[in-house]
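Here is the structure we will look at, set down as structure tokens.
A single protein chain has been removed from this complex, and every other one stays in its place.
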Amino acid sequence: MLNAVPLPAVLTLAAALFCIGLFGALSRRNLIGVLMGVELMLNAVNVNLVAFWRYFEPRYITGQTFAIFIIAVAAAEAAVGLAMVIAVYRHYATVNADEVDQLRG
Amino acid sequence: MTASPFEIEIPRGRVIEVQRDDTRVRWGGGLLRGMAVVWKHWKESFKLNRSYSQIHGTFTIEYPEEQPRIPEAYRNMPILLYDDETGHELCTSCFQCERICPPQVIHMTQAKDPATGKPVPAVAEFIIEYDACMSCGFCAEVCPFDAIKMDHEFELSTDDHTRLTVHKEQLLRPISYYAKIAPTMWAEVRESALKKLQGNVRRRPDVIGLAPQLTEKIAARRAELAAQAVQAAQAAAAAPAAPAAAPAEGRKLTPEEKAAKLAAIRAAKTAQAGESATPAEAAPAPPSPAPAGEAAPSADKAAKLAAIRAANAAKKAAAGEAPATLPVAPADGMAGDTPADAPPAAPPADKAARLAAIRAANAAKKQQSGDGS
Amino acid sequence: MEVVVQMVFGLIALFILVAAAMVVSVRNVIHSALWLIACFFGVGALYLLLEAEFLAVVQVLVYVGAVSVLILFAIMLTRQISGEGVRQLTSRWPVVLVVTVLLFATVMTPTLINQQWNVPPAPPLGTPEPIAGPAELGRGFVNEFLIQFQVVGVLLTVALIGAIVIAFEERARRRKVLTLAEELELKRLRERTTQTETPEPVEAEPVARETRPASEG
Partner (left out) sequence: MYDMLTALINGALGWGWPEWALNLLSYILIVTIVLVVAPLQMLFFTYYERRVIARMQDRVGPNRVGPEGIWQPIADGVKMFTKEDIVPQAADRIVHFLAPCVVVAPTVLMFAVVPWGPGMVPVDLPTGLLFFFAISSISAVGLMMAGWASNNKFSLLGAMRAVAQMVSYEIPAVLSLIAIVIIVGSLSINEIIAYQAGLIISNRDLPGVPDLGLGWFVFTPVGFVAFVAFFIAALAEGERTPFDIPEADSEIVAGYMTEYSGMKFGLFYLAQYVLNFLLCAITAIIFFGGWQGPGVGWLYAQGITPANPNGNGLFNVLAGILGVFYFLLKTYIFFFVMVWLRGAFPRLRIDQLMDFGWKFLIPWTLANLFSAALWVAFTRWGPAEGMLITVGWSPVLRWLAAFVVTLAINLGVYLWLTRVYAASQAERRRAELEELSAAA
């Protein structure tokens, strides 16, 4: 792996994944679609971390540890975010991000 | 938190009312108890259970290999019975079953005497539509002659729908068959059924009422009848009044029989006249006198029957007055008893029959006069 | 051997990118979520290729097993299930597209112009295997990263409780349909009130509130 695939290739992949996720997060109308975009971005970050761990410091676990932290945070984010989506849906009867435009509950 | 379970003794046993919302800690013990019950069922299921008094064990009857033990009172589809010895059907076509049948799947035609065109207590055709029969058993219950009974046979499935319209030939079973599948139930009714059959057989001319599939029985009966006809012809030839009653038709009625019949008819007519004379009496017929005795030789049978019929008619006419029936009863008894006591194929039988008929007619007349006074 | 690894990497990369592109472009939200799962799988495979075995398993466990299921659940609970035919992108999506492409370009341009990555030379043969086992990770969690580990634990607990608090709804409010028994009771009450000839029309709700408990006894 180290010899066959250069690190830039992996990082390019991560960057592309991040940009796609960003596009999704910004342009989706559906709140859940936005969340999915965010998940993609988090995954891209994880790929980056693991790639750097593997290519630079395979004898230290820091890279993997942080990847695991990010996964945990992503799980928490998904849980809270989806709970909020459901709460919003219950209140506005829509999951369209553009129609949810009031701060007052 | 909760009261102790409520208990009460009732005749069937003890009832314990369990409160479902029991919040006492049970540590899962209830679950284990449930599992223990199932375990016991599993363990015991390797034993065969055929007694039905136990709740454990395998009840399954592996049907095609193992036939189910059918209880005697099991009822599936109605069948007709016939007597093993004589081949006579028990059915008299009284139409009781046809009337009571809830889905109305029983159809029958009464047999008629081809000579006189009069109905005979026998059935010509009997049809049950098994496909619509609901196995209620009303027909068997209502039958006064125990002629229709419920079968235990249940493998009736067929791809031919028309086969489920069952005719008399397929419906008929010998009495011995029924006695086999339901011994105690048959033993209860055996006596009266056979007695009634005797009475009916006497009123069946020719081979009417014989189970149609018993060809050898019919042939034997025909031969017997022919032999009797010959015998009667000889007797008639011996008698002086022979030419008066020539057996012109193909029927094998002996002149004696004819005479007896005539007398009987006359008696009946007088009886009817008496009846019409007293229109007030519309009382139901009293129980008919039991025609006892074993099968008499049929030479005098018709005569006897005629006598009985006459007596019956007379009695019917007499039903209104209680004292008037008294003289009739002995006459009836004599009419019934005399031939029964007579040895079979005895020459004086004819005479006795005629005597009975005349006596019956007399009784009827007396009755009439009694009415008139 | 290297060619095989390159081919595998290429396939995985293609798969990830196509799946990700489908996630953001497909109209049907459910399909989008399914593509997201595919994308997670691709990333897991990439981890395997990067010899992060434990992480790959965790990726499958958490993302595929939990997060994506949660997303599917949320989609199905919000009722507009398929959303086919509905426009899924906002009207400003071309702008967003331009922005993201520009971002990608800014990230990639230095890479493409001068590959000045401080990549160490490939390790010679006989170098020790990378550390990726659960035991080492666990040791890291209770030694070096103890504080972070605790914080993540607290975060997860808070997220759990928060999600419940946000999405919770009073049971009484949730049931908007009366049961049959309740409706019967209501009807009976209404009949009774009309028989006594109350002048004003009786509304359902106040009457229903006065009702005896129907379910007890």
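So that you can tell them apart, the chains are marked A, B and C in the order they are listed, and the count of residues begins at 1 in each.
Please note the rule applied: a contact is a pair of C-beta atoms (placed from the backbone, for glycine too) under 8 Å apart; a residue touches a chain by one contact, two chains touch by 3 or more.
Computed from a predicted model, the values in this text were never measured in an experiment.
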Among the chains in view, which touch the chain not shown? B, C
Any idea which of C:V64, C:L97 or C:I166 touches the chain not displayed? C:V64
Out of C:L11, C:M76 or C:L146, which is the one that touches the chain we can't see? C:M76
May I ask you to list the residues on chain C that touch the chain which is not drawn? 30-31, 34, 37, 53-54, 57-58, 60-61, 64-66, 68-69, 72-73, 76, 81-82, 133-135, 171-172, 175, 178-179, 181-182, 185-186, 208-209, 211-216
Could I get the residues of chain B that touch the absent chain, sorted low to high? 21, 23-28, 31, 34-35, 37-39, 41-42, 45-46, 49, 55-60, 62
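The definition used in the following text is that only the chains that are shown with their structure count from here on.
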Chain contact topology (line, ring, star, complete or other): other
Tell me the chain pair with the top count of C-beta pairs in contact. A-C
Compare the CA centroid of chain C with every other chain's and tell me the farthest one. B
Chain A and chain B: spacing of chain centres that average the CA atoms, whole Å: 92
Touching chain A in the complex, chain C uses residues 1-3, 5-6, 9, 13, 16-17, 20-21, 23-24, 29, 32-33, 36, 39-40, 43, 46-47, 49-52, 54-55, 58-59, 62-63, 66-67, 70-71, 73-75, 77-80, 83, 87-90, 92-93, 96-97, 99-101, 103-104, 107-108, 111, 115, 117, 119-120, 122-123, 128, 130-132, 136-137, 140-141, 144-145, 148, 152, 155-156, 158-160, 162-164, 166-167, 169
Of all residues in chain A, which touch chain C in the complex? 1-13, 15-17, 19-24, 26-30, 32-33, 35-37, 39-40, 43, 46-47, 50-51, 53-56, 58-62, 64-65, 67-69, 71-80, 82-87, 89-90, 95, 97-98
